[in-house]
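These notes concern the structure reproduced below.
All protein chains but one are shown at their positions in the complex.
== chain A ==
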Amino acid sequence: MSRSPILRINNLSYAYEDKHVLENIDLEIYPGNFVGLVGPNGSGKTTLIKIILGLLPHKQGTVDLFHTPIHKFKDWNRIGFVSQKANSFNSEFPATVYEVVSMGLTAKVGYFRFFNKQHARKIKKAIDTVGMTDYINQNVGNLSGGQQQRVFIARAIVSEPDFLILDEPTVGVDAENVQRFYEMLRDLNKTKGMTLLLVTHDTGTMTSYATDIACLNKHIHFHGDSHTFTQMDQEDYSKMYGHDVHVVKHDH
């Protein structure tokens, strides 16, 4: 690929006191990629995401976002983030879908300024993109887990980020909706050209949607296109996960 990467991680290592969580990580993500970052529980996925989001300062290695070292990066508007915790919010909080999505613009609009008609249009468009227009005036607490997750995606994309990071977004979403959820992500990636980094421990469904896969377990064990990944055999997976695993493949 000739274009320069949105995210470039070079030789990154990280340890919590004596416990090494990440070792010599190299990872590049290019514009238009839909990268699935997979790995078992405790493989350092969330730590890596925290470092990429600038929430956790690292000592070894380099992390560049849009060609800027992470500690100097200021342009957070270009990055959208859907956290694992997003669907564990207070479900009795009285906020409509519209109100929740509007929060994605709060920081961008800035202090002492109010939402205007243009912002309202953007909010409605983001809600439409995730297919939630019918629920625009419903309280989010009354929606299903899958619908709530769509609302949080809308909140993350309303500021039109170039790079969207999702940390285990399908936890607590039923199987049928997981499929629809991935279809929506593929749409965002293909039609809007949004670069996606999706973190999950579920390799099954995701491989048929992502363009690239990176496998993490302290080290990056595999990074390549998703087709090659699905061709790997049982032994490779087991080596990667450090124990026997059963991989469910979804062929389309």
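Basically, contacts are C-beta pairs under 8 Å (C-beta built on N, C-alpha and C of every residue); 3 or more make two chains touch, one makes a residue touch a chain; residues count from 1.
Throughout what follows, contacts and distances are computed from a predicted model.
Asker: For the chain omitted from this view, which of "Metal ABC transporter permease", "Transcription initiation protein", "Iron complex outermembrane recepter protein" or "Cbb3-type cytochrome c oxidase subunit I" is its UniProt protein name?
Answerer: "Metal ABC transporter permease"
Asker: Of the residues A:30, A:76 or A:222, I need the one that contacts the missing chain.
Answerer: Hidden-chain contact among the options goes to A:76.
Asker: Kindly state which of the options A:138, A:177 or A:211 is in contact with the chain not pictured.
Answerer: Once the missing chain is taken into account, the touching residue is A:138.
Asker: Which is it among A:13, A:46, A:96 or A:179 that touches the chain not included here?
Answerer: A:96
Asker: Considering the whole complex rather than only what is displayed, give the residues of chain A touching the chain that is not shown.
Answerer: Against the left-out chain, chain A lists 53, 55, 76, 81, 83, 85-86, 89-90, 92-96, 98-100, 102-104, 106-107, 109, 111-112, 114-115, 137-139, 155.
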